[in-house]
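These notes concern the structure reproduced below.
One chain of protein is taken out of this complex; the other chains stay put.
Letters A, B and C name the chains as they come in the text, with residue numbers starting at 1 for each one.
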Amino acid sequence: MCGVIGIYSDKDVAKELYYSLYSIQHRGQESCGMAVLDGDDINYKRDMGLVGDVFKEDELSQLKGNIGIGHVRYSTAGGSHSANCQPLVGSCRRRKLAIAHNGNLVNANYLREMLEEDGYMFQANSDTEVILYILARYYKGDMVESLKLTMDQIKGAYALVIMGEDELVAVRDPHGFRPLVMGKKGDEYIFASENCAIDILGGEVIRDVEPGEIIIVKDGKAKSYFYSENYRPLKKSCIFEHIYFARNDATIDNLNAYEFRIRCGEILANADGDINADMVVPVPDSGWAGAIGYANASGLKVSEGLVKNRYVGRTFIKPTQEEREIAVKIKLNPLASVIKGKSIVLVDDSVVRGTTSKRIIKSLREAGAKEIHLRVTSPPVQYSCYYGIDTPNRSKLIASNHSIEEMTKHIGCDSLRFLDIEGMLKATENKATFCKACFDGEYPVKKIDKEEQGSC
Amino acid sequence: MCGVIGIYSDKDVAKELYYSLYSIQHRGQESCGMAVLDGDDINYKRDMGLVGDVFKEDELSQLKGNIGIGHVRYSTAGGSHSANCQPLVGSCRRRKLAIAHNGNLVNANYLREMLEEDGYMFQANSDTEVILYILARYYKGDMVESLKLTMDQIKGAYALVIMGEDELVAVRDPHGFRPLVMGKKGDEYIFASENCAIDILGGEVIRDVEPGEIIIVKDGKAKSYFYSENYRPLKKSCIFEHIYFARNDATIDNLNAYEFRIRCGEILANADGDINADMVVPVPDSGWAGAIGYANASGLKVSEGLVKNRYVGRTFIKPTQEEREIAVKIKLNPLASVIKGKSIVLVDDSVVRGTTSKRIIKSLREAGAKEIHLRVTSPPVQYSCYYGIDTPNRSKLIASNHSIEEMTKHIGCDSLRFLDIEGMLKATENKATFCKACFDGEYPVKKIDKEEQGSC
Amino acid sequence: MCGVIGIYSDKDVAKELYYSLYSIQHRGQESCGMAVLDGDDINYKRDMGLVGDVFKEDELSQLKGNIGIGHVRYSTAGGSHSANCQPLVGSCRRRKLAIAHNGNLVNANYLREMLEEDGYMFQANSDTEVILYILARYYKGDMVESLKLTMDQIKGAYALVIMGEDELVAVRDPHGFRPLVMGKKGDEYIFASENCAIDILGGEVIRDVEPGEIIIVKDGKAKSYFYSENYRPLKKSCIFEHIYFARNDATIDNLNAYEFRIRCGEILANADGDINADMVVPVPDSGWAGAIGYANASGLKVSEGLVKNRYVGRTFIKPTQEEREIAVKIKLNPLASVIKGKSIVLVDDSVVRGTTSKRIIKSLREAGAKEIHLRVTSPPVQYSCYYGIDTPNRSKLIASNHSIEEMTKHIGCDSLRFLDIEGMLKATENKATFCKACFDGEYPVKKIDKEEQGSC
Partner (left out) sequence: MCGVIGIYSDKDVAKELYYSLYSIQHRGQESCGMAVLDGDDINYKRDMGLVGDVFKEDELSQLKGNIGIGHVRYSTAGGSHSANCQPLVGSCRRRKLAIAHNGNLVNANYLREMLEEDGYMFQANSDTEVILYILARYYKGDMVESLKLTMDQIKGAYALVIMGEDELVAVRDPHGFRPLVMGKKGDEYIFASENCAIDILGGEVIRDVEPGEIIIVKDGKAKSYFYSENYRPLKKSCIFEHIYFARNDATIDNLNAYEFRIRCGEILANADGDINADMVVPVPDSGWAGAIGYANASGLKVSEGLVKNRYVGRTFIKPTQEEREIAVKIKLNPLASVIKGKSIVLVDDSVVRGTTSKRIIKSLREAGAKEIHLRVTSPPVQYSCYYGIDTPNRSKLIASNHSIEEMTKHIGCDSLRFLDIEGMLKATENKATFCKACFDGEYPVKKIDKEEQGSC
């Protein structure tokens, strides 16, 4: 639940990092940062807050350096501290390193304990520090070999950008859980969690970084290495990126998020067959694509039945208990004139805890909706993610311990239907192979840690 | 291009003002403020910035008072100064007054000169100060009579909320250009520029304040007066509120903005007849409703072809000339996989200067669109608005001095069609009578001033 | 309790205003502002806070204009609101005016009521707005005549800098209560509440503005006018400026504050005769000069017995009741090793309420002082000031309702002596004639208002 950027250029990159971080702001709003290589030194700034608030013009112009990496971080429970801002910057054996990470290790705690046993001192609370320390331990100048040794140790999901002495490195874990795209703009190399960061710079997307791949850009040239020729597991691209997390304009592992979402809606509508309703209403913003797909296939019209306040962001006074409903309505206000007396198909991209759905349906009923048929364009989330999506503990996943009937009743809708796993896979059109562990519990990599480290 | 709120309650209203101002934030992002009546005193805070940034929890709890008014202000050229923040608060004849205003007078300069000739000193640069001074001159305790005398003088568009000694007042100009809605929540009275501000408090919309109406809430009761029984011109509700400015959930003068926008799209599609295109693409966010209407009527599918960055707000580093295109793409990134090689109907709610359309079309072409047919769900804007919509000088209105062919070429689309005035009126379903001067130059009230005062 | 600056130059003055406001920051820490004349326009910025915090480099460079005025404002009870920031800027009869004021009118309320009766609307809560409105009423282009008419109306203490269309004006009330100094730097004219503001710009002090004088700088030349040839009362320079308020380097009406303070200490010591004590201890910072004078005359040594924390400023967490003593000690910590077991003469410049003295003496006793003889280098403050010094209501002046014996007991010292009025006058060496109403109740101008307006 983070985003990373890496840029290798022959001129200052801070401004480009700024623009590209801005474009992937949806991947993390808690903190952000960038580090640039200025000769032998690394200049950096990182802080809590949005990209537009953290970086001011005069500071950007002081962040001199033609190689740089950047990061936006999602707000995860417990780990909200400036010490967790990235990129991490450090030096080891007189070599400077900076690293930014998106993902989650399944053995971070195990590794951390091991390192602590060896006398290492951890100053933050994130997987990233674990990766950095292991890499530092191995790194004596040969980045590829050090990374291979590091990748031998770290298990789980990671997309990394690393800045070494005169090189920019991009790494994707052997299963390719988390996205990482490579682009070019003239002689400049750009790596990013999503292609929009390359698009907005006027760059061209070249390809995805491959599972297990290490790309090193140095002396103006990019070279590709692989963690291991022997260990090349099937790609396990995270399907939840396509369902919810990525922007509609993201094309990750050949699959475009928007088109996939449209197809999910269509397949769900077809599964529904004839439904007796007046209109399809999306839960904004992420339900729109699925709703359009559903409408296309069902012949129903899509209508905006919930108006989203575009200014609800980070600064909002904490509502008291009795004001909580006000806070919900500020975010999403039912469009009463449209839905009053109507039977609606409410389309959302996913249901995790069920609490938001419950509140939305309550407010729609109060605004006069006659019938509400909730349609979810993804399967029931029944298992926690170990690979970086911030799903809660299984016990809090409504689908893990309730039947469809129970959920219908709990959420308060008139009917409820999820897209099934088969349908979802059909919607991918086999563009890639995917991790779908949150739906079926088939974890490509076993969880090793008991407690949670702060993922990113 | 502003929004106002007034609340009369028997308990503190600052928190409710906060929530309701938050909900009409789209009506003005430059500055905001609120004033509350605390016994004989008026407490207030106003500052540059968004509601969520200006008001902090501890300050709100210090703004004691059970009657209050609030304001959000739009950033208009030249007038960006904290002295223009509202509500204005003052005292005259030992009576305290606070006022918040949405609209624009056509004789503000004339009146100001007259008042200055009489030795009045103006400290800000807005119509509102003119209104306040005239009201103050007349006001010796009888609010209704003073307001009638004031309304004799001020010409143009205004929706006002005023806080007197123990009363809350709502006023709408005799043509009813600008919206003002009245609601109740229990014994509490709420006035707001848009109904969403009443909805989110859990209140119920009662009705629109009528053109020329003065509603005074005092001693827990609301009484209605009219400026004049003799002068009751036809209602001239601003059609541009429905086309662009109001939120989709706004119902102003009986017409719901969303439904109107849908119908505009449908009527435009019907006028188009068969169009040879692959899909309908809205310009987000305001083009969505029209695009859905167009799609419904044309049988084409609506597709998201432009992805909007939800975090582009006020803090953004000023791009250099060569970065200007980056800034456009950060705001709206074409969804290349969807539009590549496709013939698209691009739907926008209005075209004013034509510069944004031009940039969007350029970026769509670069992303591979084959044909782009721009469809605008309102007529060509050919005349400046004198009543509070921030349209530029006529010379900058592309439609005022270009034919359709010239515009097509200038903007760079393959074809261009506007909804005609007749179609637009049809879409209103005669729910009210409207001011459409920006389209046909038939100004209900003649402009008197030569120079511009800061509207609001 | 404010400070004003005016600069007339042929180049931009914002930076110089900044430096000079910084130098008179001690005259007011609540808010500050500056206004500069840019052709026909007045640019300005004013805000709550210290000069160094309010003005940033990029803003200063945007405040273009070669004539300018500035203001620092003291925090007075009740009036702490950004609406009271100065300079006030306004326009009347298409003429722009800006004004900054130090002083207090004795008939501000009376005038305000009169103006309100005529329908004027007041937006702030300060004398300054009253002055501005009266001036505006008269002003039709002839500044001198308008000012004379204005001065006919306003009674009390005022030092004003005014910026008109192409002129800078400095005005001092007919008694010259508040200081106003005129300086030059090359062709540039500088007016300031204290000479340090001229010194730091490298300018030269020319002279004090005279009581009743109006100096107009226009077309590069300064011309002097007088309010009235007939009404030329004796100068009544505020003695409290010299006792406490002005900086040690201030020379106001020929009297240097530091030298005066030294002499006050000497005269007090001589009055004391032989005192059985080990050392003289000043209450920092304002007690130092008097303590040195006392030490010089008494033959005792001066010792730092209280250490002041240089960082205690505006941002400090409000202490709870039980932490209040901590807060006092943070500000002034007794130097235990110096005072332990010693008999000390504690010298302060003035005693107003007596509460600070009481707390200091308590902490000195806890630190081991054997005897504490409080010596005050000014007479007992028995009357409120109506002319701009922020003394409290008479009932809160300890000397107005307690005998020396009672005060000694209340404050907790072993003995207490004030400089008498005669001694104080002797210390002035007849350099000017002074207002000493706070000591003897002989008010040069009678108070007309009952309630208080916000002075400045």
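Keep this in mind: a contact is a pair of C-beta atoms (placed from the backbone, for glycine too) under 8 Å apart; a residue touches a chain by one contact, two chains touch by 3 or more.
The structure presented is a predicted model; accordingly, all values stated were derived computationally and were not measured.
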Margin query: Let's see if you follow the contact definition: name the visible chains touching the chain that is missing.
Written below: A, C
Notebook entry, point to check: Out of C:Ala83, C:Leu201, C:Cys238 or C:Ile360, which is the one that touches the chain we can't see?
Noted result: C:Leu201
Check: Touching the left-out chain: which of A:Tyr19, A:Phe55, A:Tyr74 or A:Tyr133?
Finding: A:Tyr133
Note to self: In the whole complex, not just what's shown, which of C:Ala108, C:Ile190, C:Ile214 or C:Ile292 touches the removed chain?
What the structure shows: C:Ile292
Check: What is the set of chain A residues that contact the non-displayed chain in the whole complex?
Finding: 47, 82-83, 88-94, 97, 113, 116-117, 119-123, 132-133, 136-138
Next item on the list: Can you list, in ascending order, the chain C residues touching the missing chain?
Entry: 15, 18-19, 22-23, 25-26, 29, 50-53, 55-57, 60, 196, 199-202, 247-249, 251, 256, 258-259, 262, 285, 288-289, 292, 296, 301-304, 307, 309-318, 323, 325-327, 329-330, 333-338
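Definition applied: only the chains that are shown with their structure count from here on.
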Notebook entry, point to check: Of all the other chains, whose mean CA position lies farthest from chain B?
Noted result: C
Checklist line | Chain occupying the middle, per Cα centroid | finding: B
Note to self: I'd like to verify one number: the distance from the centre of chain B to the centre of chain C, where each centre is the average of its C-alpha atoms, in whole angstrom.
What the structure shows: 48
Checklist line | Euclidean distance of C-alpha centroids - chain A vs chain B, Å | finding: 36
Margin query: Can you pull out the residues of chain B that are in contact with at least two other chains?
Written below: none
